[in-house]
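Of the protein chains in this complex, all but one are displayed in their positions.
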Amino acid sequence: MSAPTWKWFIEYTHPTQAHMHGVEQFVYSGKTKYQDVEVIDTDFYGRCLVLDGKIQSSQYDEYIYHEALIQPAMIMHPEPKNVMIVGGGEGAVLREILRHPTVEAVVMVDIDREVVELCKEYLPEWHQGAFEDPKVRVHYMDARKYLQKTDEVFDIIFVDLTEPLDDGPSYLLFTKEFYQIVSDRLADNGIIALQAGSFNPRFIEPHAAIYNTLKTAFPIVRSYWNFIPSYDSTWAFALAAKTHDPLQLPEAEIDQRLQERGITNLKFYDGETHRAMFAIPKDIRTAIANEKRIIADDRPLITY
Amino acid sequence: MSAPTWKWFIEYTHPTQAHMHGVEQFVYSGKTKYQDVEVIDTDFYGRCLVLDGKIQSSQYDEYIYHEALIQPAMIMHPEPKNVMIVGGGEGAVLREILRHPTVEAVVMVDIDREVVELCKEYLPEWHQGAFEDPKVRVHYMDARKYLQKTDEVFDIIFVDLTEPLDDGPSYLLFTKEFYQIVSDRLADNGIIALQAGSFNPRFIEPHAAIYNTLKTAFPIVRSYWNFIPSYDSTWAFALAAKTHDPLQLPEAEIDQRLQERGITNLKFYDGETHRAMFAIPKDIRTAIANEKRIIADDRPLITY
Amino acid sequence: MSAPTWKWFIEYTHPTQAHMHGVEQFVYSGKTKYQDVEVIDTDFYGRCLVLDGKIQSSQYDEYIYHEALIQPAMIMHPEPKNVMIVGGGEGAVLREILRHPTVEAVVMVDIDREVVELCKEYLPEWHQGAFEDPKVRVHYMDARKYLQKTDEVFDIIFVDLTEPLDDGPSYLLFTKEFYQIVSDRLADNGIIALQAGSFNPRFIEPHAAIYNTLKTAFPIVRSYWNFIPSYDSTWAFALAAKTHDPLQLPEAEIDQRLQERGITNLKFYDGETHRAMFAIPKDIRTAIANEKRIIADDRPLITY
Partner (left out) sequence: MSAPTWKWFIEYTHPTQAHMHGVEQFVYSGKTKYQDVEVIDTDFYGRCLVLDGKIQSSQYDEYIYHEALIQPAMIMHPEPKNVMIVGGGEGAVLREILRHPTVEAVVMVDIDREVVELCKEYLPEWHQGAFEDPKVRVHYMDARKYLQKTDEVFDIIFVDLTEPLDDGPSYLLFTKEFYQIVSDRLADNGIIALQAGSFNPRFIEPHAAIYNTLKTAFPIVRSYWNFIPSYDSTWAFALAAKTHDPLQLPEAEIDQRLQERGITNLKFYDGETHRAMFAIPKDIRTAIANEKRIIADDRPLITY
């Protein structure tokens, strides 16, 4: 251990559950118009971006989160050209999308310009210059409004938001109304992929509700998941599509598409990882199947 | 929240990493000849057994740990009759083994009689009376000595030990010498399954070393894993065998065998869960492949 | 250190201030009709009584609290015969009062019989058998009601209550109406002494308000204080009287009275300690002088 033991970041996930991270350095601390922002160098997971007291990603394991969010949808789509990102402040989703030579244009819409500027400055290992790519356009505005006004059509839309906290900026981007808007802006074989709450069975209700809600707008909806070390938890993602099904894509085909697109340096994702992520343990399968809740603008999802 | 917020169990996994659990009641606290024992009613995960400061299993999620440890090997084996348990104090491994009507005899060898007595008293939901089953014999002694002296032959041997702490009772049960002893006591199609360290990629070395060490004694060795909520981490298991390979068992066959044996009330394990557990994400696959260490009696594994 | 480091009692004094005590053993945990009760063996301060999450007294330093509460008033009074205690569950105030051979009768009125019974069982070093003294009568009822109905006259009334928490049993025993009732039941040279909140200058308002409120009922009111290690804070007491003034009692006279009464084994209190306790640092003197608040039944004091 090189960190002193007197500086701690304590992340509460429940009034009686918390994770303590010893801190090397609190690098940046501030408030934007929308949220509290911390950049923290932890001893164990390196640099972390923390929004409203929740770790968003860490230097050590952001590759897991970002490959998991981006690569399944990108590989499932035979030729993703036009991609949109809702949120995505760190720039690592851009980095993952731009690995694919098929991509012609990426539109990123994030409400919080200050967070994006901070990420550009403090998280260079995340974006690796992706913001400078000529294929990329960034808009700082409400993504729902953007989608309602544009007439663009996207092959894939990624939704990479903070959890829907009570006073946070994102809770209206988890509703059936929003997913209908997304569906309307997707091509006929379009896909949406999103981070979708904790996958800890003790906290599974929000994810199950998101899964249910996606079903109101898409014929194919799949949960997937993995373990994010710096979250001290498994995390859920969801993928919804008009025609493609991630369960129908053979492992060998995944590895072959990665090779064909020249993507050889992923650390986390490949065919076997795909299989692991889309196989759901029975207890959680049961919990998701039992959930009846549909999230709507007038009955939003709020997490702790 | 119903628990007061002034009583906490804090589990350190590293000098700068800790998990805080709010406590409803500290039910039992004591020291046996071998280890510190706590029985704690946490607010979030219910009753927990804590040995030497580490949660062993919780009321809420012990089904995950125990089904994962026991069911894959039991199902892979076409007709498990004679089964041995090394460790296994809580009695939940007994409970899982006894679900299988093929079983004729179970020998459990645990060094710490006091812990077993405490589990009988304080963890009735774990053992559910399994200690009283006439097929079960329990010996309180060093399991390695037991295996060296017996001439019994087992279909499956389960190893359910605490982590090999510096001054703990288990570190000589993680070595190549021990695994050779186990192999000698297994039938020609015998299987060993064991809990095998953290699966967090940041803590993967102990598991990788156990995997490597098993390879010195068995032709087939497979890692598997899942997420244990009360550990705030994924956890690793390993399965080694003389002829059976868990990767060759089709999902449908697993579900069929469960049905044939009349095992219908598992909460966690089935064919799809089997697939999830034995699929290893690429980063960890790489880390395991790169590990060269072999654990031996004179170079034992000690964890934090 | 002999305690394990995984069991902690964390006492919050403010949302951003807390004290962590490593725990050897949580000895008793329960709820009475009025409050949460814990008996905790801490590593550093030994056994502690904790009510509603607040340490009331510890084995290591209860002598400081109890000598400070009792001895100044007892020594100031030339011949205390009839003494009353409001609260005082642990029995240590009884013990301190009974050191004085002048005492003929002590009435203790505590609302919470269960706490008193628990103290008798778990805190023998506190009461040292004082509950068995034939001079002592204990009533389990609301002390205010007792005082309103009785026609007894007391030389000294001690008030030893928990802090006036929102839902706790004591907040109506800190008001001007209550102090008037006390005054009516005191002899012409009677004295009241009470624990009276934190003396930390950052938390001084409650004490200052109690001081002010006492002034509505008594001609002489004095704050005094000392440091209670297990509270991690200085603590305030108050003494109000009809004729006697603790500032007028010379140190030598205090030591002589102790000797005359045969009290030779106090660890904390004597003439010099009296001087220390009744001398108030300027900052707190100023804060008390500036406080205007009077606590009343309809404007009660509630602390965090």
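Lettered A, B and C in written order, each chain numbered from 1.
Heads up, the rule we're going with is that contacts are C-beta pairs under 8 Å (C-beta built on N, C-alpha and C of every residue); 3 or more make two chains touch, one makes a residue touch a chain.
Please read all numbers here as calculations on a predicted model, not as lab measurements.
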item: Missing chain: touched chains present in the view; value: A, C
item: Among C:F174, C:F199 or C:F218, the residue in touch with the chain that has been omitted; value: C:F199
item: Contacts of chain A with the absent chain, listed as residue ranges; value: 4-12, 25-26, 29, 36, 38, 50, 53
item: Chain C residues that touch the omitted chain in the full complex; value: 1, 3, 5, 10, 14-22, 42-45, 60-61, 63-64, 199-202, 226-227, 229, 232-234, 266-270, 272-273, 275-277, 279-283, 285-286
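We take it that only the chains that are shown with their structure count from here on.
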item: Most heavily contacting chain pair (counted by C-beta pairs in contact); value: A-B
item: Cα-superposition angle relating the copies chain C and chain B, to nearest 5°; value: 180
item: Homomeric contact chain A-chain B: same or different residue positions, threshold half; value: same
item: Mean-CA-position distance for chain C and chain A (Å); value: 56
item: Approximate Å spacing (C-alpha centroids) for the pair chain B, chain C; value: 53
item: For chain A paired with chain B, centre-to-centre distance based on mean C-alpha positions, whole Å; value: 33
